[in-house]
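With one protein chain removed, the remaining protein chains of the complex are shown where they sit.
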Amino acid sequence: MGEVLITSALDGLLIGVIYGLAAMGLTLIFGVMDVINLAHGPLIAVGMFGVYLLFTFLGINPFVALLIMAVIGLLLGFFIYFVAVNRVIDAPPLSSLLSTFSVNMMIIGVGTALLTTSSYNVEYSLGSFEFGFFRVPGARLMAALAALVVTGLLYLFMYRTRPGKYIRAVADNRASAELMGIPSTRILALAFGIGVMLAVVAGGLIATILPINILAGGSFELKSFVIVVLGGLGNPLGALFGGLILGLIEGLVPVVMKTTWVPVIEYALFVLILLVRPQGLMGAKK
Amino acid sequence: MKRLRFPGLWITLILVIGVGIIPAINGSASLRESMFTILMSVALASSLNIILGYTGYVSFGHIVFFGVGGYLGFYVISQHGWNILPAMLVGGLSAAILAFLLGATVLRLRGAYFALATIGINEAMRALVINIPILGGPVGMEMHFSEYKKYGGPMQALWMVYWSVLIVTVLTIVVSYYVKKSKFGLGLMAIREDEDAAEVMGVVAPRAKTWAYVLSAIFPGIIGVLFFFKNGNIEPGDAFRLQFSIELIVMVMLGGAGTVLGPVIGSGIYQQLRKVLLTSPIFKNIQLAVAGFLLLLIILFIPSGAVGWLRSKSVKLRRVLE
Partner (left out) sequence: MILQVQHVTKRFGGLTAVNDVTFDLPKGQILGLIGPNGAGKTTLFNCINGVYSPTEGKIIFNGKDITGSPTYKAAALGLSRTHQIVRPLNELSVEQNVVVGACYGREKLGLRKATAVADEIMEFVGIRERADQLASSLNVAQKKRLEMARALAARPYLLLLDEVLAGLNTAEVSSMLDTIRNIRERGVTIIMIEHIMHAVMSLSDRIIVLNYGELIAAGTPDEVSQNPEVIEAYLGDPGLAAQLLEEERA
């Protein structure tokens, strides 16, 4: 029993790191501009298929493909921001919800037409590692490590660089940041771009460990909502924490209950936290 | 000539009933099916409009009431052989009770938090149903053929369901109109504009919001019973489809949130457009993308929707369009 528990918990934590990364982009965008990006799931799918196509047809190593996709994700984010978000940034929340959802529809529409909804696999294996009784597939370990590295880089960027500090200033108070001479539109676009980049990178990592399809981003989007609320809306480090909790739930609950109860517990917890502690377990953005 | 007393209501009703009886005139089953989809959307979007358009609370999980009502109604018909009428009552009532219980809690949340909570509730409900064996678990339930015989066979049953949905739709529109024109509706709109200021003026916001939510939940509950009875089976994925919930918001926005006619026009346009795109050889595969593109154009350039836009064009139109 002890071994099963530990193995399940470690499994859960490994996938939880990636969940956390997937949610980080969503929470960053919300924290900076109060926009819930409903295109988040399809953008995760873009990352999945970007890595898949680069690997399968050009033979590029998935982790190199990930870097390429990161750049593409950033540019895609700028594009989406200026086309769909910039005009509605100060409108009531419904407008930005719907404009990002329209982006969702466009990506899924084109994606379904090109790729259908069938399942694909990135045929990439790194063998597996053993730590005592705990056996872990290499790809899974690499993906979790990569997710941690990306999180670390995000933090360095946000706290050690000028654009990062600008983003935090705009998140804190857009009006006064503008008074200080910070070009808010460009900073918002940058934040949106980074948010999308994070989603794309997370998708790329997921593609290295799980089968993918064009709709698969959707379930990660839903998980991201849960994670973001667990960790505090707008708090990127909280997202990592929320991801770990979600991973633990998914790892441990099946030990004692049927797997089908996992989402019930997740979503009930989600609604409960919204009600009793809407700032999240780790506190919302400062 | 005496001026019509409620032009906004009559225009909407004549439109819906006029279009609604066309399938009966030519007796076409395929036309009836597509009209069923449109009428159902009109009722769902109009009811959503009460909480979304009048009260200003963006519910992403409105479909949860359709699902819960549909499930319980389907259960009493298929497992206990109830007639459809009391089953519709069960559907509407269960949705209303759920909304009442939720209203007391989640309606405290504002803006994005409320929107997220409604998604969570819908997903929790879907996951919960999968774990309830008497509701069929993950595979859902089937309607036995004999249930349709009670209405004179499947053909008659389908027509009966069609007329029922038309009646429920008309009822939804009448309720939506009277809410908008009532003191209660004025309080809701005050909440939409500025909840705190509304409370300072004496609007008891928690109570008003809860009733608005209950009212907006009843009709999806009833419609759910009709839809799944016609459908012949029910499963969690169909009953709690988040995508449909968001499509309903799109319909409301297309026509104009907060107007009576808006959701009617919006649902009609949206469903027609979907049908055209789905049957077009060019757009068939990317119909979703085209619909998304149109949605984006509307949000960016006519955010008040078709009816909102028309209303802003002339005082005369404002008088007749509600």
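As written, the chains take the letters A and B, and residue 1 is the first residue of each chain.
Throughout what follows, a residue touches a chain if its C-beta (ideal position, glycine included) is under 8 Å from a C-beta of that chain, and two chains touch if they have at least 3 such contacts.
Worth saying up front: this structure is predicted, and the values here are computed from it rather than measured.
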Chains in view that touch the one left out, judged over the entire complex
B
With the full complex in mind, choose from B:Ile84, B:Val203 or B:Ile223 the residue touching the hidden chain.
B:Val203
One chain is left out of this view; which of B:Leu186, B:Leu273 or B:Val320 touches it in the full complex?
B:Leu186
Footprint left on subunit B by the chain that the document does not show:
182-183, 186-187, 189-190, 192-194, 196-205, 258
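By definition in this document, only the chains that are shown with their structure count from here on.
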Just give me the whole-number Å value for how far the CA centre of subunit A lies from that of subunit B.
32
Along subunit A, where are the residues that touch subunit B in the complex?
30, 34, 36, 38, 83-84, 87-88, 91-95, 97-99, 101-110, 112-113, 222, 225-226, 229, 233, 258, 260-264, 266-268, 270-271, 274-275, 278
Using the touch definition up top, name the residues of subunit B that touch subunit A in the complex.
52, 56, 58, 60, 105-106, 108-109, 111-113, 115-117, 119-121, 123-124, 126-128, 130-131, 138, 246, 249-250, 253, 257, 285-293, 295-296, 299-300, 303
